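Only one protein chain is missing from this complex, and each of the others stays in its spot.
Up next, chain A:
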């Protein structure tokens, strides 16, 4: 696979005493977390536990009620918006796109933070867009309209747009939601490849088994708080699954696979 930037500088991102919420309700209160540079972290937890809220806070979409998001020790609020956009990319859940846009045009928008008032489209932009398209295996369908693509292809197009932004940190909000098993794997394999190229990846994901398989680091959340953090094989046990989802389960480790597999049994009382 061609890499976009094989030796990306690793940037350190952390949340310090971060409180997030809408209007008067706080969803996350005084949460501190440090992202593992160069690894894939998966944020897991039940619906409404604040996973997506945390991601929105990290990516500046939600302004913190208190606390800070730090990039290399600097508060992102103090940094110019475009500057932050060169380091932190996010794929939100919504897929609102202008009518009739093609895959290539979509991916080209990813270059926005690198273009200035007077800096026009350059050869570098062109080649990064080409590589982003190639890395998501979209070269053959780059001139097709987004709305004509399958769910998996469309999701890869959105990821390619985020890749073209050429950031070292990629935040992905449920990148595999509403995808079937094949398309889910397709997208996760792409994420894995991006990580191998040196990107720090943080994703919110519902499928706990896929999280264990693809993530180096799990962040488990309940009620706006982090209840467990670490490598999947270290943190996953029956009591954690019960705490997270109120589900009794079996945990099996397969020979030849390093990650645990969760087999849900029943809802617990």
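Keep this in mind: a residue touches a chain if its C-beta (ideal position, glycine included) is under 8 Å from a C-beta of that chain, and two chains touch if they have at least 3 such contacts; residues count from 1.
Operating definition for what follows: contacts and distances are computed from a predicted model.
Enquirer: Looking at UniProt, which of "[Citrate [pro-3S]-lyase] ligase", "Ferric enterobactin transporter FepG", "Branched-chain amino acid transport system permease protein" or "Acetyl-CoA C-acetyltransferase" names the chain that isn't shown?
Expert: Its record in UniProt gives the absent chain the protein name "Ferric enterobactin transporter FepG".
Enquirer: For the chain left off this view, which of A:36, A:165 or A:197 is in contact with it?
Expert: Of the listed residues, the one touching the omitted chain is A:165.
Enquirer: Determine which one of A:113, A:152 or A:232 touches the chain that has been left out.
Expert: From the options A:113, A:152 or A:232, the contact with the absent chain belongs to A:113.
Enquirer: From the list A:85, A:157, A:211 or A:262, which touches the chain that is not on show?
Expert: A:85
Enquirer: Could you pull out which residues of chain A are in touch with the chain that's been left out?
Expert: On the side of chain A, residues 1-2, 56, 59-61, 81-86, 88-90, 92, 94, 96-101, 105, 109-110, 112-113, 115, 117, 126-127, 130-131, 134, 139, 165 touch the unshown chain.
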